[in-house]
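Note that one protein chain is taken out, while the other chains of the complex remain in position.
Labels A and B are assigned to the chains in the order they are written; within every chain, residues are numbered from 1.
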Amino acid sequence: MTAQTGVTAALRRERVRVVSATVLRKLLSGVVVLWAAVTLTFFSVHLAPGDPVTLLMGENITPEFRAAVIADWQLDQPLWQQYLSHLLRIASGDLGTSFVQQQPVNAVLGARLWPTVALTAAAVVVAVGLAVAGALLTAGRPRWMVALPSTLELVLASVPSFWLGILLLTAFSFQFALFPVAGTEGVRALVLPALTLALPLAAVLSQVMRGGLERALEQPFAVTARSRGVSPWEVRTRHGLRHSLLPAVTLTGWAVGGLLNGTVITEQVFGRPGLGQATVQAVTQQDIPVVLAVVLLSVVFYVVVSTVVDLLYLLVDPRLRRSGT
Amino acid sequence: MSSTSLATAVRPAPGQDTDLLIDVQDLHVHFPTGAGPVHAVRGISLQVRRGETVAVVGESGSGKSVTSRALVGLAGPHARVEAARLHVGGQDAGRFTERDWQRVRGAEIGLVLQDALGSLDPLRTVEQEVGEALRRHGTLSRWDRRGRRAAVEELLAAAGIPDPAVRSRQYPHELSGGLRQRALIASALAGGPSLLIADEPTTALDVTVQAQILDLLAQRKRDGLGLLLVSHDLAVVAAVADRVLVVSGGEVVEEGPVADVIGAPAHPYTRTLLSAIPSAGSRGRRLSPDRAPLPERSIDVDAPVVVADGLGKSFRRRGGAIHAVRDVSLTISRGETLGLVGESGSGKSTVARLLLGLTRPDTGTVRFPGAERPGAGPQLVPQDAFGSFDPRYPVGAVVAEGLGHLDRTRRRARVVELLDQVGLPASVAERYPRQLSGGQRQRVAIARAIGPRPRLLVCDEPVSALDVSVQAQVLDLLAELQAELGTAVLFVSHDLGVVHHVSDRVLVMRHGEIVESGPVQRVFRAPAHPYTELLLDSLPPAVRPIRPPHAPVPEPGATS
Partner (left out) sequence: MIVLDRAGRAAARSQPAQRPRRRVRREQLPVLAASGVLVLVGAMALVPGAFTAADPILADPIATLRPPGAEHPFGTDLLGRDVWARVVHGARHSLFIGLTATVLALLVGVLLGLAAGVGHRYLDEFVSRVFDVLGAFPELLLALLFISLAGTGTANLIIAIGIAAAPRYGRVVRAETLAVRNAGYVEQAALLGIGAWARALRHVLPNALGTIPILATLGLGSAIISAAGLGFLGFGPQPPLPEWGSLLAEGRNYLRIGWWLGVFPGLAITVTVVATAVVGGHLQRRFERRNSL
């Protein structure tokens, strides 16, 4: 018995080792990606045609302003030194100054953070819920039963989010006045934007998850589970559902990118004062420091989410916990 | 079909014969397909009693697997299943609802499918999988996890799994093939069924593991379990079954006590199947029922075609290197077949790749004495012929690829000639490999391999994916071609019977090393190494070579 507990403990230690190695590897590669992103944005400003000050500030500026920009970006220093202090500053969490709005970028974006976070979180919850339900209900059903849902998925996956938002607005705000046209007040203002963001994501997720579920239900283990007396529905929920998640992992990058792209558009459609709207404003006003900061933030978001998702997959799929791969 | 439904309605459920675990009369299964309904099972009848083992033997497409699934109500959503009588555990299953079936599955009948890795949910622990039947049928409360864990460990121990407490916490991919199959059997028996249906339970397993699993099943049978064994392998069946049904095209062509069917087969199909089994006794003869002698081969021992010396190869893995091949030396002469036998992971395929030059050895050399002509390097007949064809190429282009030295018209003529040599019509050249059967694809692979007139042909498990009767045809073809062309052959296989049938000399590999080598008759009849002995003892008695059932056939070209 003690020998067995010993082996069990060894087994557990091995798993802990593999998982922590994976966490470490993911974090490390995340840091590398972040560093590369900072470097890329830094040099893109310096390698863009024209004077960086003009690029950062526009043509008509006073000499004092010019001096302030040069000081802020240390443009009088050699390039490598500028790069180093840029890196250090970003690492310390300082995203620079918006000259257009005359305040720190952190302050500009901080005020806009919450509506975007609420929107994205609501959209993810709705999308995952819809996708799981869709996949569970439609997988492996006869052709005529799946025809309608899969057509709907195809259309929703293809529809541009700005048009989807406009349709939802036309229907539910102008025709029936169920939800407000714009703004961030209350949960009701969140419904249409969250749906706009969630529906295309849910459509693609559901397509992929149904594929995964159908493949799982065709595996011998599904027949074997049935042969133990398990009901078809239980085979779906207890066996199939986890398998349906596996192909969805390849979508993580796409989904995160899609969410961030979507927030920019959705906030514009619904007039929500979030990060996306701030981005569009900044691009329009040539407020480069803000644009750079948003891009960096989105990369951070991407790195964090994909790391978390990868780790969740270690929970879902024990085969990934094998050492060596 | 109203007459059959009437028959079921009239007949009362039998209570008299309580030993009768399953009783099916005139079973038919239809599948609707685009090309019209497929009548997969055409009137099969069978009965299994307590403590009895009944085997259903047939090749792929014979309807044997469909039958086994229809008996547990899992023939598929589109299947139309009809039977004059279908009684399961004394109940009339013809009237079963899905709920009734769920009550019976796992509790009255257990099912074990062929592929143990695929049959256990890879995302769940062994405990969860075995415990599933207990949750469904056991007397334990749904929430009694501790009790269930103890029960699972008991079941695993009964299935011959050492350290059940450890194994139950592991996932299927962490277990060896043999342990997986044992765990699967444990999960099928967890609900306490009196009948176990096992569909090819040992097919993917190494021969030593196969013997252990058959032992386990035999032991359960002695405990009173009824066993319905579905298999393609008559030899395996002969070792454990009491009665055997030979099926072909969805019908039973012959049935009876196993000794009768195998000892004195009445039906031509059974005779074909039996004669197709390669073994010690079939050496030098065709694997067709006439057992005609194969053409004589002449082995020129003074003309070695390939000489490998001290080959070593290791692959780097996380946490150390794996020595796939260690100090392997071999020679193959003109016209000779060298068998290379071993279990999975023994390194035999790596040796093949080293000889072919597809993998570079870490140590040692491969020489091809007297190979002046370019383009005639060693050729490969692989196991997965389909994967070895470019999906964009028709058969003609596949075969022609190695004939670049010929001009266009001569090349075309040569392709036709090669196809003819492997028994395929010239019209096949325009078709695509995916349109061919498995046997035809293997013939195409052979045609391509002999095209450049190689002095050495490496056959890496060339018949392992084929049905027995097709395997027999391909082996006969290879033997004829070799006699005609005088090619040296390295024949890599896990199947001792096949190796015994085709080889002149044999190398036995284990853990990357050659443990024994010599003339095949000597090695297989009087093994010197305990591992060789273990391998041979693991063979089902019907194909064990110690006392060959046929009169010894003179070694072809053994003395030259």
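A few points about this structure:
Convention: a residue touches a chain if its C-beta (ideal position, glycine included) is under 8 Å from a C-beta of that chain, and two chains touch if they have at least 3 such contacts.
Predicted model, so just to flag it, every value in this text is computed and none were measured.
Listed residues B:A40, B:L227, B:V463 or B:A542: the one in touch with the omitted chain is B:A40. Within the set A:V69, A:M209 or A:V256, the residue that contacts the chain not displayed is A:V256.
Only one residue in the set A:A10, A:L113 or A:L154 touches the chain that does not appear here, and it is A:L154. The residue from B:A75, B:A308 or B:L466 that touches the chain not shown here is B:A75. The omitted chain makes contact with subunit B at the following residues, 1-2, 4-5, 8, 31, 33-35, 38, 40, 61, 65-66, 69-70, 73-83, 86, 93-96, 98, 101, 356-358, 374-375, 377-380, 382, 384, 386-393, 401-402, 404, 434, 448, 451-452.
What subunit A contributes to its contact with the hidden chain is residues 29, 32-33, 36-37, 40-41, 44-45, 48-49, 55, 140, 154-155, 157-163, 166-167, 169-170, 174, 214, 217-220, 222-223, 226, 232, 253, 256-258, 260-261, 264-265, 268-269, 279-280, 282-284, 286, 288, 291-292, 294-295, 298-299, 302-303.
One rule holds in what follows: only the chains that are shown with their structure count from here on.
Distance between subunit A and subunit B, defined via averaged C-alpha coordinates, is recorded as 48 Å. Residue ranges on subunit B touching subunit A, taken from their complex, read 69, 72, 74, 98, 102-107, 109-111, 113-115, 118-125, 132-133, 136-137, 163, 165-166, 169-171, 173-174, 184, 187-188, 190-191, 317-319. The part of subunit A that touches subunit B in the complex is made up of residues 1, 3-5, 7-8, 11, 219-221, 223-232, 238-239, 242-243, 316-319, 322-324.
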